[in-house]
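Only a single protein chain was left out; the remaining protein chains are all shown in position.
Naming follows writing order (A and B), and every chain is counted from residue 1.
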Amino acid sequence: MEAQGGAPAVVERDGRRLMKINMGPQHPSTHGVLRLIVTLDGEVVVGVEPDIGFLHRNFEKIVEGWSYPGIVPFSDRNDYLGAITNEVAVCLAIERLAQIEVPPRAVYLRVLFCELQRILSHILFYGTFGLDLGAFSPFMYAFREREWGYTLMEKATGARMLYAYNRIGGLRNDLPDEWFADLEKFLVFMERQAWPEYMGLLIENEIFRERTIGVGKLTPEQAIAWGASGPVLRSTGVAWDLRKAAPYLGYERFEFDVPVGKNGDTYDSAMVRMLEIKESIRIIRQVLKMLPDGPVLARVRPNLRPRAGEYYSRVESPRGEVGVYLVSDGSARPYRLKWRAPSFCHLQLVPAMGGGGKVADLIAAVGSLDVIMGEVDR
Amino acid sequence: MNIYLAALLKVVGVLAFVLGNAFILIWAERKISGYMQRRYGPLRVGGPAGLLQSAADILKLMAKEDFVPGGADLWLWWLAPAVALVPAVLVYLVLPIGRSFVLQNLSIGLVFFASVTSFTLIGIFMAGWGSNNKYSLLGAMRAGAQLFSYEIPLILSTIGVVMLTGSLTLQRIVAAQANVWFVVPQIVGFLVFYVASLAELNRTPFDLAEAESELIAGYFTEYSGIRWAMFAVAEYSNLFTTSALAVTLFLGGWRPLPLLAFIPGWVWFVLKTYVLVFVGIWIRWTLPRVRIDQLMDLGWKFLFPVSVANVLVTALVLAVR
Partner (left out) sequence: MALWDRVWQTGKSMVVGHAITMREMLHKPVTVRYPEEKPPFERGSRSVPVLKVNEESGRLNCVSCGLCERACPPSCIEITQAMDEKGRKKPWPETFQLDLSHCMVCNLCVEACPFDALEMADVVELGSYQVQDLILQKGQLAEIWKTSRALRVAGGERL
């Protein structure tokens, strides 16, 4: 068989006839516009090459021409499922360089929103991972809770997905009191009904366990060597969480556990995320107890000029370590901004995780990484 | 002349039923899956329940361009949907719908059913090969392995029933269930049959041949328009007929429940079949998909020995009695 366009459909290697197949950028389970060039020996994956760049938006260069306040809303678009954590990462870097003191209420609220964002992102992970494995209903149930959570976000920030809520020096607006009651209802629902349902419907299902246990295995050494972070790294048993390891926003004040896996397979990485939902609920409860009164936004000059210097701020996003390396030359625009995206590092793991397995295992492996192409291509 | 007229009537009747059934089942599947996922499903075409959604879909599909991918094997490409659809229609010949309501009471009814349904595989394979698409090819290969493997437990699980009845005629099998439905003595056979039939029907959790998240749409990735519709109609027709066979073999066919005998037999038959179809839809929208090697494991290492054991135990009990 000869493929249209000249590229050979079949390649010979070591006497085996291998098939090259293009997964993506238009494919149901490549989470956006990821392209995988897969070499197949029948059903067995022999080689995978991720090909990226289809969602490139030139973020890092564009913001060099923007003044600082504009960078925050644009950073939402990088990891659009962890928009708040992106904003926090940028704000932390700028605030550090401009030596702005953020009011305590804003710090606590940032923690709250980071954790709420983590819950929402992990809910979506649960849904899409189920979809990758062929179960459709979990996706719909996940969206039910997600819509609720996004409505909460909309009440607080004015937008459902790309919030533009953080400002340099705090948050844009304070929250109405009734919002906290709504949040509590959502948390109770997540804890009592949604979480057990997720576990019963998908995670504890025997077919799901068969499909994920032992699939896409990573050793801790491999994960560290490839720069993995977040749930992917923790699934291998490395208890590395920036909230514990390098606390920002005063995370050391809160009591929570870092769930870790044992085998580093896709099941563990799904399980770690499920447990993180619970831990995030725990943190939000503590925030609600400790939340101080006061303003949420510090006074900041409109034409902000941080002192010359550089700073690397990093936060634990739902996907892993989001890092912002900011170089300022003392002018109103950043000299350089480098974005460290966890999904970009995780994509490098795809050949290690998916190689040698079946096609279906490759899909499960890519799904368990929970990559966001907006963050990879930037 | 009369014979031909009768034959024509039968053919038209079956075709009308196949189409109408596909209409209802596609609508039902979308509606049930919708409500299972807290959605509404189709709503807008044909009244508030979207009853005419399937009709609108068929019209749309007929109006679509019949797209042929470059490099397709034209004969295989064109024939495949027909080859998939014909056996789906043919099996209605032997289904005992009522006490005396069967198109042709073949003495080899069960064997006829099993052999005709295995033609579907050829249609799928032709589609996969003829499309000149690697995803289709993978889907066809999976379908080949899967349908071939599950044919064996599927047939073995029915042998217990045949032994209890001593006949391959479906009408006789129903008649033999006057006292007790065969699902009671043959519960193992029934479960094996149902699981294997889900695999034969290419439905989740065994929908590997068209695994959406892996192979886009498997063997009919490249099909569009009315040819795609033929595959869909064949699929839903098979869903109905396989469930109908399960009803015939294990759930007493057209036999009514006690005290409700005033309802005619064919109503019972259709009702029971739709209950089984509902269970199939329910399973589809609950479970994730298995992997190809797990599918093979389940077929050869579990269902096959279990169905053989079922046959042996049945034989033993019959011999002792």
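To be clear about the criterion, contacts are C-beta pairs under 8 Å (C-beta built on N, C-alpha and C of every residue); 3 or more make two chains touch, one makes a residue touch a chain.
Quantities reported herein were computed from a predicted structural model and do not represent experimental measurements.
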| item | value |
| --- | --- |
| Option from B:Tyr40, B:Phe119, B:Trp266 or B:Trp300 whose C-beta touches the chain left out | B:Tyr40 |
| Touching residue (missing chain; options A:Glu49, A:Glu184 or A:Glu204) | A:Glu204 |
| Selected from A:Ala159, A:Val258, A:Leu288 or A:Val327 as touching the chain missing from the view | A:Ala159 |
| Touching residues (missing chain, whole complex) on chain A | 66-67, 69-74, 77, 137, 141, 144, 147, 151, 154-159, 162, 164, 172-173, 176, 197, 200-202, 204-206, 297, 302 |
| Chain not shown, touching residues in chain B | 32, 34-40, 43, 282-283, 285-287 |
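Assume only the chains that are shown with their structure count from here on.
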| item | value |
| --- | --- |
| Complex contact set, residues of chain A against chain B | 1-4, 9, 19, 21, 27-29, 40, 42-43, 130-137, 140-141, 144, 201-202, 205, 207-208, 210-211, 358-361, 363 |
| List of chain B residues in touch with chain A within their complex | 33, 36-39, 70-71, 132, 134-135, 138, 141-142, 204-205, 207, 211-216, 285-294 |
